[in-house]
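Only a single protein chain was left out; the remaining protein chains are all shown in position.
Showing chain A:
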Amino acid sequence: MAVTKLFGASVKRREDPRLITGRGNFTDHIKLPGTLFMALKRSPHAHARIVRIDTSKARAMPGVVAVYTGQDLVDKLAPVPCAWLVPDSDLKVPTYRALAVDKVRYVGDAVAAVVAENRYIAEDAAEAIEVEYEVLPAVVDQEKATQEGAPQLYDDVPNNIAFHWKLHAGDFDSAWNQAEVKLTRRFINHRLIPSAMEPRGALAYFNPGTGDLTIWCTSQNPHVHRLLLSAVTGIPETRIRVIATDVGGGFGSKIPMYAGEMLASAISRDLGRPIKWFESRRENYVATIHGRDHIQYVDVAATRDGKITGIRVKSYANLGAYLSTASPGVPTWLFGLMLCGAYTIPVVHVDVYGVVTNTTPTDAYRGAGRPEATYLLERVMDLLARELRMDPAEIRRKNFIPKEQFPYTTATGLQYDSGDYEATLDRALELVNYQQLRREQEELRAQGRYLGIGFSTYVEVCGLAPSAAAGAMGFQGGLWESATVRVHPSGKVSVFTGSNPHGQGEETTFAQLVADELGVPIDDVEIVHGDTEMIPFGMGTYGSRSLAVGGTAVIMATRKIKDKATKIAAHLLEVAPEDVAFENGRFFVKGAPDRAKTFQEVAGAAYLAWSMPEGVTPGLEETHFHDPINNTFPFGCHICVVEVDPDTGRVSFRKYVAVDDVGNVVNPMIVDGQVHGGIAQGLAQAVYEFAAYDESGQLLTATMMDYAIPKATMLPRFDVDRTVTPTPVNPMGAKGAGETGTIASTPAVANAIIDALSPLGIDHIDIPLTPERIWRAVQERRG
């Protein structure tokens, strides 16, 4: 694609004035007359049998309209669906009720719903419901949950193992037997809480007169929610409208179907009144999905000169109490397929056990499977470098897939589109001034100070696609994207996208693409998203797919517009379409640039339709469903420099360099923002954020007073740079940037801290590297 005026320009986000002045259309801003408020009674126990629920006090409270228990809704609402049915894994999907019926299985599991005239009454009434429980032993650790004698969550999920997924590529035993160097480790990739700025909520209104359900909700994928709501309520899709225009962040947590949205819909249908439900932050922390939570056993075979010849991974993935919408796919495909990383690892054996425990369900959280794979590999690289006394940069270089080998097929079967991994490493080394830094490290060590340098040379997979691959992986949906481009008679353009930005800035980037293609001012282009009545069926925004897949759909639809407009212009100019050129919004006769029609004139003519070319219909509107041929594979090198205070275990950040390659960039400012936010989140996993449960299944980090979201003052300055290796997969050459920072930064930070402590003989500490953990490791070594 020709790089024109706006492609590559840091256009300011057009959505921001609305959002930062409080004029967004968030779900909680929508008010309907006659609305009732719903509050949920949640279980305080991680595992218990429900003996009796007494709702009489709640029902008697003035302003309370109705109270529902699980039993009341069994016939009105199907179970919460799981939509990623990973094949060949002996998958068991236990029944997941919006309101628990016989048993509760995690703290926060909903047992009753109250609707009342206002939210205060609803909360008071929920408190007044009396539930008698028979408390059962709980299990929160996924490895322990598989052991003999562990509490069983379900009768039909023996040993709590919901699936066992395998990917065995090559002969690991032979690689292991022939290995000159062997490495065996156990890693923990701990649980995180997504913490989107806006919690989840819904306003559902079933109009008994029309039979239509309209639901405003916090969704990353409104059409998917429409489909699933139809499936659980029995209301036809044609009668359901899902609206999620402004959504305050998601990080994956607003992909799944949840109890709250389902209950609001079913109860609205039952009562014929609008039902509003919104989580508190505390509910958000216990009842919206969590992410990560793997225990990984790793065996690595390598040669003495540092080439990895095989890797074997056995992972226990904590699924939580129920299987959330996409949860089986995240720790399997999205993890296992990426276990070659940026390296020519010829043999990969992966076994993943998906385990149910008495904890909040887990699902896709920014990076989803790829951070777990990348952290594992990048830790392995550092451990191997240390074992072989090699420089961590050099061991990575030695294992990189050389740039001449792209497109490259990995042992796990992915085809990496394009790459030049050494270029990002070299640039990062230069930016961080590596040789001098190592000298400084030596000098400081001599003074008893602990400086550390950490690498992460990652590759990740974006633009989840194509649909045939989704089918092979058991994902119950397609992974294409749609766009409709409607040119109005005045030449103004509305773009209806199936992507559903909730912070990513597509109202700006998609408009840049369209303005370039059509040669119209960006202000003439409106991006419409998030309303199933307005947009074509769309798959939504997640997996860094919106630009690569949704953006391509927009471009392809726009090109159809151009083709048709060219025919109309040629007709108006009385020449053949081949003789018409289009530049800067003008159609003109080749060789006679004065004989021209503007795009706006052609648009007007298309609607007047007084004189159309043979076989061309009136109007100027086109739709395109784009199913890509492959994923895209962004990559890069992040280097983190820290100093550790051995007396307290505190880490101070000295420098953070990120050199990413996301292909061509539509809007550098937006990509920088994505990279910054991503690094913040990934860095936070390394040192700040962790979800902790006690043995009885109580979440100990259930508020932001205990769960450490990174603030600006807790982060270093980020030095961000890019190399550009376009992808051949889409016409923009753009790969995707939504998750790179999160995936790359956790191991870069962890490796830096462990490098700092290496003079003490420390070669691994499990994340999160909190001050106490570091201090304890130092104490152990110092004695």
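Going forward, a residue touches a chain if its C-beta (ideal position, glycine included) is under 8 Å from a C-beta of that chain, and two chains touch if they have at least 3 such contacts; residues count from 1.
Everything that follows uses one rule, which is that contacts and distances are computed from a predicted model.
Novice: Just to verify: the chain that's not displayed, which of "Xanthine dehydrogenase family protein subunit M", "Polar amino acid ABC transporter ATPase", "Spore germination protein" or "CheY-like chemotaxis protein" does UniProt list as its protein name?
Specialist: So the chain that does not appear here would be "Xanthine dehydrogenase family protein subunit M", according to UniProt.
Novice: Quick one: say which of A:59, A:164 or A:282 touches the chain that got left out.
Specialist: Result: among the candidates, A:282 touches the missing chain.
Novice: Which of these, A:28, A:123, A:212 or A:237, touches the one chain of the complex that we don't see?
Specialist: A:123
Novice: Which chain A residues touch the hidden chain?
Specialist: Touch set of chain A with respect to the missing chain: 119-120, 123-124, 127, 280-282, 647-648, 650, 688, 692, 700-701, 703-710, 714, 770-772, 775-776.
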